[in-house]
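One structure, as structure tokens, below. Some questions next.
With one protein chain withheld, the remaining protein chains of the complex are depicted in position.
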Amino acid sequence: MAGNSFGQVFRITTFGESHGEAIGVIIDGCPPNIVIDLDFIQAELDKRKPGQSKITTQRKESDTVKILSGVFEGKTTGTPLAMLIPNEDQRSKDYMHIQDKYRPSHADYTYQTKYGIRDYRGGGRSSARETAARVAAGAIAKSYLQQLGIAIFAHVSAVGDIQAPNLGDLSIPELITIREQNIVRCADPATANQMIAFIDAVRKDGDTVGGIISTVIRGVPVGLGEPVFDKLHADLGKAMLSINAVHGFEYGSGFEGASMRGSAHNDLFINPDHKAQSLKTRTNFSGGIQGGISNGMDINFRVAFKPVATLMKAQMTINTSGDETEITGKGRHDPCVVPRAVAIVEAMAALVIVDHYLRNLTIGDSESNLLKTLS
Amino acid sequence: MAGNSFGQVFRITTFGESHGEAIGVIIDGCPPNIVIDLDFIQAELDKRKPGQSKITTQRKESDTVKILSGVFEGKTTGTPLAMLIPNEDQRSKDYMHIQDKYRPSHADYTYQTKYGIRDYRGGGRSSARETAARVAAGAIAKSYLQQLGIAIFAHVSAVGDIQAPNLGDLSIPELITIREQNIVRCADPATANQMIAFIDAVRKDGDTVGGIISTVIRGVPVGLGEPVFDKLHADLGKAMLSINAVHGFEYGSGFEGASMRGSAHNDLFINPDHKAQSLKTRTNFSGGIQGGISNGMDINFRVAFKPVATLMKAQMTINTSGDETEITGKGRHDPCVVPRAVAIVEAMAALVIVDHYLRNLTIGDSESNLLKTLS
Amino acid sequence: MAGNSFGQVFRITTFGESHGEAIGVIIDGCPPNIVIDLDFIQAELDKRKPGQSKITTQRKESDTVKILSGVFEGKTTGTPLAMLIPNEDQRSKDYMHIQDKYRPSHADYTYQTKYGIRDYRGGGRSSARETAARVAAGAIAKSYLQQLGIAIFAHVSAVGDIQAPNLGDLSIPELITIREQNIVRCADPATANQMIAFIDAVRKDGDTVGGIISTVIRGVPVGLGEPVFDKLHADLGKAMLSINAVHGFEYGSGFEGASMRGSAHNDLFINPDHKAQSLKTRTNFSGGIQGGISNGMDINFRVAFKPVATLMKAQMTINTSGDETEITGKGRHDPCVVPRAVAIVEAMAALVIVDHYLRNLTIGDSESNLLKTLS
Partner (left out) sequence: MAGNSFGQVFRITTFGESHGEAIGVIIDGCPPNIVIDLDFIQAELDKRKPGQSKITTQRKESDTVKILSGVFEGKTTGTPLAMLIPNEDQRSKDYMHIQDKYRPSHADYTYQTKYGIRDYRGGGRSSARETAARVAAGAIAKSYLQQLGIAIFAHVSAVGDIQAPNLGDLSIPELITIREQNIVRCADPATANQMIAFIDAVRKDGDTVGGIISTVIRGVPVGLGEPVFDKLHADLGKAMLSINAVHGFEYGSGFEGASMRGSAHNDLFINPDHKAQSLKTRTNFSGGIQGGISNGMDINFRVAFKPVATLMKAQMTINTSGDETEITGKGRHDPCVVPRAVAIVEAMAALVIVDHYLRNLTIGDSESNLLKTLS
């Protein structure tokens, strides 16, 4: 009800404030016997952690994760898997100046009005620091997806007006390798260089800029997603829109599809493998999802992030007494969130896919499900 | 789990197939003592019903709704409110030709593979006919919102490449009046005429086209929406993406915001009323939502619909045996869904807002909540 | 939230008032490809329906069920299965005399105070008539359990101070045959005769009496039930306590177990089949459930029903203005509910077992789960 849980079967609940003792997450419904690789979880967190390059915030958090329960002798047990990430470099005094001011385009005013109280230090619960807990949980989800042959890849496809070209026919491991060779996490090296230079210039202005992350998911079997309200793309959309600063989500043909004709947009079925149970489509304007259910083609979607609200320049605002005042960002902030948000987008996508994979098992031992298992 | 319910407190569950006996909906958690106006519910359904103009499908359904429970002497009782809409003009024989064919960009293949069985008549459960049940439930939600002083307005802002200009400063009742004066449901009469001519031409081609619906919600108090996963815009996004044919959702600055700088994008607070509890912002790139919580400004968002998949021309496809075959739409279909989808978008928006209004009451009798009640 | 749904995966939502248009139920999450036998569903409803013998209410309802959705060509499709039972013999005028009186030990006062409105006719939503919808849904659940080799048997084991002896080693089909040969639904014919005579005498007094229903469930595989809060017996307990008039639930050794010593109470494991995956226990004080999870032994529990509150004699009470008044039962009422409640207890048990069976599938394709499938 209060909105700190996500997922139906593979269900995570996160907790913690930016400048409290720790943040963390419980996964309830994690299948047993998944091999847990702490190094992999940590590597995922490192992609999101602050202070990793000149174009991210300089806050220094090692984001070291500790597993408190649910794992025995290196494997999950099916019981709740709790993970804890202590807060280290808090510098709460950086936030004393906002104790009684509402930062523009932040959640200070809405939290204060909703709850009548707020932890103003670093945004408290509204801080994107909460997403580290999602990345930790997403790493467990990815470990399970890997067993199932499902892979996820996200990268920065736009910063400001700079847009990456479409990706070619590379495999996901190849794409990841290219992406991790630049600090902006774009899979096109030439575009990456432009983006980095642009973000650096914006940062020197004391300003910030938005961007877009594009994602592809490969190897999803036919049949994931529930008709009507819990369509696979509806749950992916909600997952992405729940990430701080996200203002838009589209899948397949997206907003461009709205201007197309049906005769150009329809994805014609083909049967290259001559198996009635695993068709392909000639095009993929459906983005791998038809009627809310995966059709076995690549799932793809794009997520739009607004520019970071904290600026290193003076802005007018209102204080908690209702009077006008001036505010200037202190502390350490990102000029552009998308390089670090790539890990968050992948984590949320992994959580949605695992959850729908497990939900789909509840259809039971139908003939069709058995066929899928045996094939 | 199986995805036919929506909402946490004001929770609807829909049922029914396109060519079954009836479709319907149960609302659980409807507050007591709401006055029920059957004429209003019917009028909402009439905006969505087929056969209403030359640019919609010619299937004739009166979509007459019947309330089975939860209302006593004209008022809701707090018990489950069940509504039934019988199917009348079914012509199931129009669908015999697709019994063993997978229609391109429809849900036939994914349903068959997921469940091992499907009601192929008219798309069965995957038919947009299901959304009539949502509109009926949305009408109850709107009745409650009206008591609270909250109003919702959606209209067709784009069809193909034809886009409506921004709306001026009209009130929502004025906007509704203008919109209902044309069959495409665009609030700009000149644009509406272009859209109608274009859709009619597309229809004569045997083709279809997509479009965009834009929405504004006024009068929402500060504080609706839950932080983290159930952000108000995340739930609005999921609601919209759960509507048949929707491929994209954006709110506030949306995808355009991704290319903006923070200094241009930030919504500076102002206090025209000199009340610390009800600030305004100079601009509204936040779309009325900050940190996932309503800030009292207009909530606005845009929804992209792909073109209808059923064409009145021949297309190649695959049958259930895996062989190539040809298919041509029979029956009665929409060349463009957005005119009828306006009612669905408004209904889903109403359901989200009512649900979050009631969820927010669970914060309890905090000083801040009492203040809101008394103000 | 509002409490009209039950189950997590196989989830039912009921609606309807005693004297409204109809009552009904939606099952969401029903697996596809279950063969539906309408005669079986009707036969289950007939065991609960009013007017079936001299010791039940004389209200005449055929309780004829109609399936509105979710079934195609005789099989479930995996989409919501809606069932409707019209109300026929309503005689609402029998209830005009209680319009402004609170019946003792009924829900009139609590509903009125909670909601500020109530449908006073026949108890409205608080009427046990609602349980007909549960029996209809339970019949679908039983059809699925039969496929899985799981059988449920309940019977009246006590009425007033008359108690049935323990059942011998009969099979469930044999037990059902014996039970259905008497109108009180006790599987011991001699005790049944005493019970019937006693209830009839109580009825002639214008009085009512309580009773106990005992249940056994056979064929449940090891592993159903979730640790901690959703223990199998906790969900069975809630299911039973949600039935009108139930005041107590115990399983296995129950309240008697509280006075026993561990050395007498422990169920020692044995391995008659020499298979490490399917142990038995020498005794069954655990009632087939250990640590909240089924252990493969018979599950058994007992449910206590208080006497019916409506008496055919005058009682003092208070009216809605707060003044003293007299009330006498009119209409047609049961002197003892347990004979009709047997069908309700079995239905709720079936719903719990099916739900936990499907929930258990979400553990995933663990080695242990595959072993279970193959064994």
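Order of writing sets the labels: A, B and C. Residues in every chain begin at 1.
The working rule: contacts are C-beta pairs under 8 Å (C-beta built on N, C-alpha and C of every residue); 3 or more make two chains touch, one makes a residue touch a chain.
A quick note: this is a predicted structure, and the numbers were derived from the prediction, not measured.
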Message: If I'm reading the header right, one chain is hidden. Which shown chains does it touch across the whole complex?
response: A, B, C
Field: From C:His19, C:Arg340 or C:Arg359, residue that would touch the chain that is not displayed
entry: C:Arg359
Task: Among C:Lys66, C:His97, C:Arg218 or C:Lys306, choose the residue that contacts the chain missing from this document, as touch is defined above.
output: C:Lys306
- line: The one residue from C:Leu38, C:Leu148, C:Ile172 or C:Leu241 touching the chain left out of view is C:Leu241
- request: Kindly note down the residues of chain A that lie in touch with the hidden chain.
  value: 1-5, 8-9, 11, 13-17, 20-24, 26, 28-30, 32-33, 66-70, 72, 75-82, 84, 114-119, 124-125
- line: Per the touch rule stated above, chain B touches the missing chain via residues 1, 9, 29, 31-33, 78-79, 144, 227, 358-359, 361-368, 373
- request: Spell out the interface residues on chain C facing the chain that's missing from view.
  value: 1-6, 8-9, 14, 102, 104-107, 109-111, 113-117, 125-126, 130, 158, 160-161, 202, 207-212, 222-223, 225-231, 233-235, 237-238, 241-242, 247-255, 257-263, 265-271, 274-277, 279, 281, 285-287, 290-295, 304-311, 313, 315-318, 320-324, 359-360, 362-363, 366-369, 371-372
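To be clear about the criterion, only the chains that are shown with their structure count from here on.
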Message: If I list every residue number at the interface of chain A and chain B, are over half of them used by both copies, so same, or under half, so different?
response: same
Task: Calculate how many whole Å lie between the centre of chain B and the centre of chain C, each centre taken as the average of the chain's C-alpha atoms.
output: 39
Statement: Distance between the CA centroids of chain A and chain C (whole Å) is 45
Message: Counting only Cα atoms for the centres, state how far chain A is from chain B in Å.
response: 26
- prompt: What are the residue numbers in chain C that touch two or more other chains?
  reply: 1, 9, 29, 32-33, 78-79
